[in-house]
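Supplied in structure tokens, the structure appears directly below.
All protein chains of the complex are present and in place, except for one that has been dropped.
Coming up: subunit A.
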């Protein structure tokens, strides 16, 4: 399992495509525009509003055709009735007319389908809610400079995969010098001290180490999501920190993983959640934003 290298790039283009009512040449333009806006990319307020309608449909090869493609399996043998069943499902999913382009038996009991069809649903862009990045992106030099001038010491980060999770890919991508998506990990930042505890660390062990290292931030990666393990582990972790530290002195708690719900940080008792495709630079910028711009936040309140 791994995080997506291309994770953030397609997002800008994907967004630009359906937003654009007119053919390709302007699509490319607005994609660059979106990318150039960086932190504010593709938000509802700042969009180049006059060209984009509020209501859009999927784009196949003509504006307004609504064409989408889906594939699925039904637990029935392949015959005429199975194909009819696939079309019935497509219709109930809002595809009309639906075109069954491929049906293939998979063993005696299952059939695999590919269906193309025009989606009858409309997307109202005014109802789309986006969680925005609340901090500016900084370069490693800027991060180092900010930490040095505002904290006057190294920023200490303790990271681990907790509970049963043994997938260190995520935490390693962010912390190890090797980094991710062409960006060096936090170990590379001169003003950040990284303690990476690795896989399957027990929560008490993490708390103890965070205290011993006087951690400013604790970073936890959760990849395994079976039976909501990532949710349980995260809430256990945040509860343990709240218990072990005096109120207001808990280090910044940061969780990363591909399957966390956007905006669920408060519910899980952590300060920030990062999803798939997050790069070390984004995390470093966030740490500066949360710790080095407001030094009072964790250390002097209470």
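In this text, a contact is a pair of C-beta atoms (placed from the backbone, for glycine too) under 8 Å apart; a residue touches a chain by one contact, two chains touch by 3 or more; residues count from 1.
Quick note on the criterion: contacts and distances are computed from a predicted model.
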item	value
Protein name as given in UniProt for the chain not displayed, "ABC transporter permease subunit", "Lysine 2,3-aminomutase", "Transketolase-like pyrimidine-binding domain-containing protein" or "Diguanylate cyclase"	"Lysine 2,3-aminomutase"
Residue among A:137, A:229 or A:244 touching the omitted chain	A:229
Candidates A:101, A:122 or A:177 - the one touching the absent chain	A:177
Where the missing chain touches subunit A, by residue	1-7, 10, 71-73, 104, 106-107, 110, 112, 163-169, 172, 176-178, 198-200, 224, 226-227, 229, 258, 276
